[in-house]
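A protein chain is absent from this complex, but the other protein chains hold their places.
Entry: subunit A
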Amino acid sequence: MIPILRTYLARLLPQLIALAAILIAISMTFPGFLNLEIQNGRLYGSLIDILNRGAPVVLLAIGMTVVIATKGIDLSVGAVMAICGAVAASFITSGHSLFETLLITIAVGILCGMWNGILVAVLDIQPIIATLVLMVAGRGIAQLVTEGAILTFNDPGLIFIGSGSFAGLPMPVVVWLVFGILVALLVRRSALGMLIEAIGVNRQASTLSGVLTPVLLIAAYMLSGLSAAIAGIIAAADIRGADANNAGLWLELDAILAVVVGGTSLLGGRFSIAASVLGAIIIQAINTGILLSGFPPEFNLIIKAAIIVFILVLQSPRFRAACAFLAIPRRAAKTTEQEAK
């Protein structure tokens, strides 16, 4: 057990250091930042807030990780969030039960993912254009569902998913924790993860060696659609309404960034769900931190861009090569890194 933990830690170390550095930097400018308190049986505090606000991006990043591991990309997740939010709102307002609504919404999300997956796996279209189709059309479809209005609802069950709490944690946090653990177990306790990595490294070779490439590819995009559906439900439940124009707007880019900050290469292959989740939380911590630290909000995007470029440069192969050249042989460190891979 201990060696496994150590390899996991070695893999996640850069992300953990980055997160710690950001949290320390914020708590220096904003003293009460690390405080946690319990009110009405629920944890409150800035740290919990980061986990809660980050829920949609964390969820999207989990699905995106698997897609990117197959050397793909899913640009449509933001639009799928908008569609699913619209579907959830329109079903619950037309008198369907919460269970039916959730079932239909999740089915719609999976269907969107299946469409993307078929375009990529069967029609052999480049992922970035294949998912661009739904990204362009998706918001139009969402507006079609809500008929251009912001559809509001007041079903207590659906609202609970957005702002309720379970075991002291806000519901969105519980949802992404459970979803993340399930997906991580699914891909790491079976051979699925390895097969996905094989497709990402060389799709043709995996097909030739008997991997069911089309099925796995479609499944990866369906998983991305599913995570977008859950994120869409949370986003809609949080504001008690479906906004076809703004729900999930540009979140696909944040999700891709989260995966990249988590250290998964856009060129496919090696991936880690936990690292992507950490990446999403790093991005949310940056957002929250900039807000709390009292900087003029106009600077948010610039600071965010600077931090992201910094993290990316640290990860770039050229920079690593230069470091390896400068550092005098550190064999021991190198072998643990290879174990982690």
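Basically, a residue touches a chain if its C-beta (ideal position, glycine included) is under 8 Å from a C-beta of that chain, and two chains touch if they have at least 3 such contacts; residues count from 1.
The rule we apply is simple: contacts and distances are computed from a predicted model.
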{"item": "Choices \"Protein GlxC\", \"Ion-translocating oxidoreductase complex subunit C\", \"Sugar ABC transporter permease YjfF\" or \"Lactate utilization protein A\" - which one is the UniProt name of the chain not shown", "value": "\"Sugar ABC transporter permease YjfF\""}
{"item": "Per the touch definition above, residue among A:L144, A:L208 or A:C323 touching the missing chain", "value": "A:L144"}
{"item": "Option touching the unshown chain, where A:A20, A:L34, A:L103 or A:I128 are the choices", "value": "A:I128"}
{"item": "Residues in subunit A touching the chain absent from view", "value": "73, 119, 123-126, 128-130, 132-141, 143-144, 148, 244, 253, 256-257, 260, 266-267, 297-306, 308-309, 312-313, 316-319"}
